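The complex appears here without one of its protein chains, the remainder shown in place.
Here is subunit A:
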Amino acid sequence: MLSFIGRRILIAIPTIILVSIFVFTLQKLLPGDPILVLAGEERDPAVIELLREKYRLNDPLPLQYLAWAGQALQGNLGMSLRTGVPVLQLIKDKLPVTLQLAAMAMSFALLIGIPAGVMAAVRKGSAWDYGATALALWGLSIPNFFLGILLIFLISVQLNWLPASGYVPPSESLSQNLKTMIMPAFVLGNALAASMMRHTRSAMLGVLKQDYVRTARAKGLLEPRVILKHALRNALIPVVTIGTLLFGELLAGAVLTEQIFTIPGFGKLIVDAVFNRDYAVVQGVVLCTAIGYIGLNLLADVLYVVLNPRLRAR
């Protein structure tokens, strides 16, 4: 098991290096020049040249990359070109906000998606099944931004139940924090819940046909136990793996949701950085996201083995 994890980590390293090169070159291709942003209104050529020297922007690209990567390995992702705040600090500030949002969205997806999927499979062909499937289709089809705006209009503007935007850190007031986060979490988790429901449904339908489910019934076990223990335990193996991978997509999906609800998270950080041509921040954030993604992939692999006794022994 440990050697399996070790092997997976070794495979992840070249991937991270490739990603970092990709990120580094890609954002060099972005139109616009950060120095022009920094130099201010007057754009004195001497100042521009000085700034270029300072940020080593006159070096050849490979050298620029090595300098950046070397520092990054030491935990120094550079400073924001715009605010002068260390990139690592920005990430440390913003990441927890997005993680909370993603975790809430994920819990929401699991709490809705898995029970709905189980019910749809057990009552296959019933009104419940069709209802859940139709709702899932709706959940997958409706764009985040539209649902977000719709909810803001209904719940915040019309009914005045929840604040339309803004963010309160949980350290300040947990209840206020939840009030501001619950709507974005719903919007973000909506499509995921739909996807979890469909995966759970199809996995359960497959498992319910298995001989061991019949054995469980032949043992005299009552239906809730047959379904929740014997069937669901096996159906969850693929669902958990997929859920872990989808968590990564949540982080990406957060970009839009955070914009709509003006939540100062990771997604907003990256969008602002791109608009401001804040190279260092973009690099740092994308690198961080990529590592997170690779980490989640690793976790999905490990979970798959942990949950599946047939693979565990090897």
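Just so we're on the same page, a contact is a pair of C-beta atoms (placed from the backbone, for glycine too) under 8 Å apart; a residue touches a chain by one contact, two chains touch by 3 or more; residues count from 1.
In this text, contacts and distances are computed from a predicted model.
*Asks:* Can you tell which of "Carbon monoxide dehydrogenase", "Oxidoreductase subunit beta", "ABC transporter ATP-binding protein" or "ATP synthase subunit b" UniProt lists for the chain that's not drawn?
*Replies:* Choosing among "Carbon monoxide dehydrogenase", "Oxidoreductase subunit beta", "ABC transporter ATP-binding protein" or "ATP synthase subunit b", the correct UniProt name is "ABC transporter ATP-binding protein".
*Asks:* Which residue among A:Ser80, A:Gln100 or A:Asn234 touches the omitted chain?
*Replies:* A:Asn234
*Asks:* Touching the hidden chain in the full complex, which residues of subunit A are there? Just list them.
*Replies:* 210-212, 214-223, 230, 233-234, 237, 307-310, 313
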